[in-house]
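Omission of a single protein chain aside, the complex is shown with its protein chains in their original locations.
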Amino acid sequence: MPGVRVVGVGKKFKDVDALRDVSLEIRDKEYVSIIGPSGCGKSTLLKCIAGIIRQDSGQIFIGDREVSAFPPEDRQLGYMFQEIALFPHMTSWDNVGYGPRVRGKNKEHTRQFVGQVMELARLKIGRDTYPHELSGGAGQKTALARAIAAEPQLLLLDEPLGALDAHVRAVLRYELRRLVNQIGLTAIHVTHDQEEAMAISDRLVIMKAGQVVEVGTPLELYLSPKRLFTANFLGETNIIPAIVAECDHGHVTVSANGWNVQAQGSGLVKGQNVVLTVRPESMIVSPSNGDDRQWIGAVRERMLLGDCIRTEVELDNGLRVIAQATNQGVEVAGNVGERVKVDFIEGGPIAYQIPTHGLDVELALE
Amino acid sequence: MPTIRLENVTRTFGRTKAIDHVSLEIAEGEYVCVLGPTGAGKTTLLRLIAGLTTATSGRIELDGREVTHIRPEDRNASYVPQQYALFPHMTIRDNVAFGPLARGFAPQESLEAADEMLRLVRLAHRATAFPHELSGGMQQRVALARGLAGRSPLLLLDEPLGAIDARLRMILRYELRKLAKGLGVTVIHVTHDQQEAMSIADRIAVLRDGVIRQFGRPSEIYEAPESPFLANFVGGANFLEGVVVREERDATMINIAEGFSITSSHDDHGMGDFVVASFRQEGTIILRNASLEENIVPGTLISTSFLGSFLRCVVNLGRAGEVIAKVPVRDALQRKLPDRTGELVYVRADRGRIMIFDRPARSLAVELEAF
Partner (left out) sequence: MGRPAQGSQMSPKRRVELFFDSISSSRGARITTYAIGVLFFLVIVFVPPVFGILLGGPRIFEMLSHADLLSRGASAIAASFLIAVTVSLIDLAAGLPMAWFIVRSRSSWVSTIDTLANIPFIVPTVALGYSVLSFWGGSQGIGQLLGSQFVLSPGWQMIVLLHFAFSYPVIVRVMVGALQGYKEVYETAARTLGASTFTAVRTVSLPLLKPALVAGFLLAFARSLSETGATVMVAGVFENGPVFIRNARAAGQESPLLFVSLVLIVASSLFFIAIRVFAPKMRLPVSTVWPRLEKRLSSKSAVASRNFLVFAVFLLFVIVPSLFVVLPGAGAMIDGTLQEAISAKGIWSNYWQSMGVSYLVALVATCLNVVAGLPMSVLIARKRSGGVVSGILDTLINIPIVVPSIALGVSIGIFWGGITGISEFWLLVFAHASITYTYFVRSMIAAVESIPVEVEDVARTLGAKPLMIFRRLTIPLSKYALVAGAIMAFTRSIDETGATLAVAKTITTAPVLMVDWVKGTVPASPHAIGLGLAILVLTSFASLLVLTIATRRT
């Protein structure tokens, strides 16, 4: 029953380390996304698992079998490419039937099978349609059908939605997950789009500069990321420099420009310089009635973004923060210039040590 | 006087109308996004304004001057294509200096203008680098600097953030707007990403099949979309087909399935009309238990996805169809919302947030551009 195990995989291109001692475990039937900025090595890792690239060191297990010596055609996988890569000289149906045909299925058998796969994928495409006649979304769905028709045990997706319009991406991602669930495949999905990854994955693997940064469920990584990079990459967050005032078993009180706030944080000592992260949706803006002494300021900008309202507040202690609230039809405080108060949702603020390699390097997104 | 004025502009290619009788007025210094799906004609529109393609009919005015048949080099509208098209054989400094040089500035002055612009986009320290040595985000900044160095009052951007990673896009788009506003240039920014348009546009022109469907401020298009397509494309929405069964002032009741009706505070439809009721996903409320409030429909929870700041819940309302709710995470955690597939839940929407549209002539799926 294949899960996938990657053990100590390394790969160098010329003098650059594309992958450095990467190890992962993916359970059977799990849908895992590998995400990270461009150049982090996620595509290289996927290609090593597929056998398209040969790793320099380390082992790769698909199920119980160590597969490094096997070419892609012997690894029984399905692969989806960012460029869709449907064969332009064959009809869509012939594309989908390619896998069965090269394994020796006869024409009649293949045609029936392809019909079943097309129905499963909810694809309504004529027999004589060529790939260039399909829209981006339909094309990628066809590529998925083609991968599935080859009856793989593992599905690998390399930025499958990257070339599609935003509104198509937002819908097709759920279709991908639905189909994978229905057939019961293990899937590894590479993307730079963290929203896409969170929406459909059982677990996320965060990568940066050829290494695995953190692994966890979307919920874990978003609400309690262990690394500052994860906090900044997985969604917007306010970054506030602060100093530890008190520590107590996983909770700290920090002082940011003189004002205090409770935060999650462990392994910290009093007086230490830290970085505080607070997600915009964990900050609530309300009118200030003049009694408050801390965390007050004036609204600098207010943006109605449709499904949410984004308020930029310049606090009296010099800090600038961004708060975001879902648009629920209720008036949210804060016209430009208004005096407001900022409250933090419990569990929202998290304090981190300042990384040894520097804050800029840790937060760099490219 | 508007900086850009299009009057009934059409552009035909063979038998296809890429741009179909488009009229538009954009004021000086405005940041306008042209939003639409691929194939809508957005690039053609941009190229028409730039002069890179000629209108089949209609009139184009820039700064009060008619430019319909004037060549691009005389229009003073800078074009930045999707892949940036930086000149690969020149340093980025020479790339940026190209504009002023082309307009007749002396070489020395052109280089000075380039240096100034590179400082503005924070790339002065890489002035002698070649385009291929820079990251995607940096190349984009060079392309912008090049477009702005010649002091062109109009900037035409074709999917400027298309080649950028999703997370970086969220940051760069605000920088893009800030840069343009700081220099006072008028911008037309083409994109297929409605989140992007909503975030930074003064006004959005939604283009579909060569026609402008709505042109207004982001909040206007969001609060009052003129068609189901617009409601869906900008902001996303739920759609329930039904029939008007009661009609009063400030209230219209729509029967959406056997035994279930919802009421909207809009009132421009009559009894017996076939309509589509629509409400935003973030305006769709999920409840554990029924109550006597209006607009409560029972359903089965099909799936829940975690999207960071909110949960996306898909609920099956039986005959009435499927709806999606966006629930803020803290709400879900506080109210201990159900999260298991198959559970019985209730869906509610405020009457003030339910929009009503005529049922489209083609099927709803076609209207919404489902693929």
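To keep things simple, chains are lettered A and B as they appear, and every chain counts its residues starting from 1.
The criterion applied here is as follows: contacts are C-beta pairs under 8 Å (C-beta built on N, C-alpha and C of every residue); 3 or more make two chains touch, one makes a residue touch a chain.
Computed from a prediction, not measured in an experiment: that's the story for all the values here.
Note that the absent chain touches A, B when the full complex is taken as a whole.
Here one chain is not drawn; of A:Y31, A:Y79 or A:W93, the residue touching it is A:Y79. Considering the full assembly, A:R103 is the residue among A:R27, A:R103 or A:R127 that touches the omitted chain.
Of the candidate positions B:G99, B:G210, B:G283 or B:G299, contact with the unshown chain belongs to B:G99. Taking the whole complex into account, subunit A touches the unshown chain at residues 50, 52, 71-73, 76-79, 81, 83, 85, 87-90, 94, 98-99, 101-104, 107, 146-147, 150, 156.
For subunit B, the list of residues touching the undisplayed chain reads 47, 50-52, 71-83, 85, 87-89, 98-99, 102-107, 109, 112-113, 146-147, 150-152, 156.
The definition used in the following text is that only the chains that are shown with their structure count from here on.
Note for the complex: subunit A touches subunit B at residues 37-38, 135-138, 165-168, 170-171, 174, 192-196, 198-200, 218-219, 222-223, 233-236, 279-282, 303-308, 324, 326-329, 345, 365-366.
Chain contact summary for the complex, subunit B toward subunit A: residues 37-38, 135-137, 165-168, 170-171, 192-196, 198-199, 218-219, 222, 233-236, 280-283, 303, 305-310, 312, 326, 328-330, 350, 352-353, 369-371.
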